[in-house]
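Here the complex is missing one protein chain, while the rest keep their positions.
Chain lettering (A and B) follows the sequence in which the chains are written, and residue indices restart at 1 in each chain.
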Amino acid sequence: MRPGPGTYRVDGRIYASVLGLLQRRPPLVRIVPLSGRYIPKPRDVVVGTVTDVQGTFWLLDIGAPRWTPLHMTGTPWKIDFGETGQYLRVGDAVVVAVESIEATGRIGVTMLGEGLGKLEGGTIATISPAKVPRVIGRSGSMIRTITTLTGCKVVVGQNGRIWVDGSPEGIIRARECLRLIEEEGQRSGLTERVQAYLDSTQTPGSTHDHRSHVLGEIPHSVGGPREAEVILPPPADAAEPEGPAEGSEDDARPDGAPPDEY
Amino acid sequence: MGSIGAKEVPVLLSPEGRRIDGRRLDELRPLKITAGALHEADGSAYVEWGANKVMAAVYGPREVHPRHLQQNNKAIVQCRYNMAAFSVDERKRPGLDRRSQEISKVISEAFESVIFAEEYPRTSIDVYIEVLQANAGTRCAGIVAASVALADAGIPMVDLLPSVAVGKVAGEIALDLKKEEDNYGEADVPMALVPQSGRLVLLQMEGHLTAPELARALELGVRGCRSIYETMKQALRDRYATGEAAEPQGAA
Partner (left out) sequence: MTDEVAAEILTTHILDLARSGRRLDGRGTNDYREIKVEPGFVVTADGSALTTIGTTKVVCGVKLEPGKPFPDTPNAGVLTTNAELVPLSSPTFEPGPPHPRAIEVSRVVDRAIRAAETIDLTRLCVTPAEKCWTCFVDIHVLDHTGNLIDAALLAALGALTHATVPAKRFGIRDADYPLEVKHLPVECTFVRLGDTIVVDPSFDEEQAAQGRLTVATDELGNVVAMQKGLIGAFSPEDVNQVVERALRHGERLRRIAQGSAP
């Protein structure tokens, strides 16, 4: 086995470096984080806010460790130097895709791609980035439940920023679902509880909005297909027996077995 | 050191080897840790340890302010240990005094020794420790809280950082001094341990100890840290419990 993301190796042993769930996918051992700020990965689709306008680029807040520049060449618009402010202003919300992470920590993003662009109307909710797989659910089941029963259009950014648009009631109910997922995301039977909440608050005429569609699945169309485990929730609720682990490998294996030598 | 002026020194150790609060020499005060105690922070923890009450929060990795502190190859770790005005018997003037600044520095360096800072160049990992109620050992309680907060914030680290102070009361080496013991004790040795490597990343000492006594203090402190480590991990497990209690015990 080799040390994957969230792990490190010392003297032939692999240890967890972050709080998370142990996942063994030979030849890799990795820890799926349970918490923390958004750490960008190439091909992630994220929702961001413009925080600064410069001559040839904008600075975005995508909840990442660094402010993130969006260069004007990464947009569908033909912009001359200094005209950036005519297209996006401070406070505007956008959907962009992460293209690159440089060794300096600089994050490269683009607005070129299906489903990417400026967001008009609606609102933004924020959840822990680690809970994003829960919002999407298995094969998109959770997000489909929410969009269908609230009539809202939803864009789930991998950074935990979620754009929601629909009727005022629909938005309130969709946000409440997100709050439930945020607070109870680790427990089992989450889909049932969200479903129960939505059923209990059902108002006539609020379902089957023809606008409902799951933009949360855009990642598949951006930069080619991606590894399934990145977008699907970690199989924590059934397949993986390990509890949350921090520190030495022993902790990641509460059965008390001696750590393997790799 | 034993006698301070004409003041009466309380009996710190009974003939049966019990301390002022009934503990044995190698016993810790009760420790309660709550991971994720705050809403706004990226990670947080609240610690009640004996009569200490300490809150810690972590923000980051995030942009560095002021910018000139930015390091091109790694994150900087900025710790701020602060005591609330009402946390001690005599009101403390708000703001960082020299003691708080020194403690902030050694705690920053302790965490820099275990955080994989090179994963986030040009960013800052800000660790804030607020002592709300103090009763000796606040820096250790602060490190324990901050360490759980760092894990809660998803910061990559070699390990958690359990911490405890060992001292000397009535001529005996004792674990985890409380206020009276600290005031009248003969030595104080706070330390923080990296359980994964068995090494200390924080170590201070004040008082009088012989070399064998110090060796005993270190041994006792390391054992104390290992016990605290278990409480820290349990706090994180509790926070992120799956609600499927039996499951995590299954064989891998």
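Rule of thumb we're sticking to: a residue touches a chain if its C-beta (ideal position, glycine included) is under 8 Å from a C-beta of that chain, and two chains touch if they have at least 3 such contacts.
Computed from a predicted structure; not experimentally measured.
Colleague: If I consider the whole complex, including the chain that's not displayed, which of B:134, B:148, B:192 or B:232 touches that chain?
Modeller: Here the residue in touch with the unshown chain is B:134.
Colleague: Among the options B:41, B:103, B:117 or B:201, which residue touches the chain absent from this view?
Modeller: If we include the chain that is not displayed, B:41 is the one touching it.
Colleague: Footprint of the hidden chain on chain A, which residues?
Modeller: Against the missing chain, chain A presents residues 49-51, 61, 89-93, 119-124, 163, 168, 171-172, 175-176.
Colleague: Over the whole complex, note the residues of chain B touching the chain we left out.
Modeller: Within chain B, the residues touching the omitted chain are 38-41, 51, 53, 55-57, 59, 62-63, 65, 80, 82, 84-91, 94-95, 126, 128-130, 132-135.
Heads up, the rule we're going with is that only the chains that are shown with their structure count from here on.
Colleague: Using CA atom averages as chain centres, what separation in Å is found between chain A and chain B?
Modeller: Their C-alpha centroids are separated by 34 Å.
Colleague: Touching chain A in the complex: which residues of chain B?
Modeller: 42-43, 60-63, 72, 75, 116, 120-123, 151-160, 195-197, 229, 232-233, 236-237, 239-244, 247-252
Colleague: Applying the document's contact rule, which stretches of chain A touch chain B when the two form their complex?
Modeller: Those residues of chain A that touch chain B are 6, 8, 10, 15, 17-20, 24, 33-37, 39, 65-67, 103-105, 130, 186-188, 236-237, 241-244, 246-248, 251, 253-255, 257.
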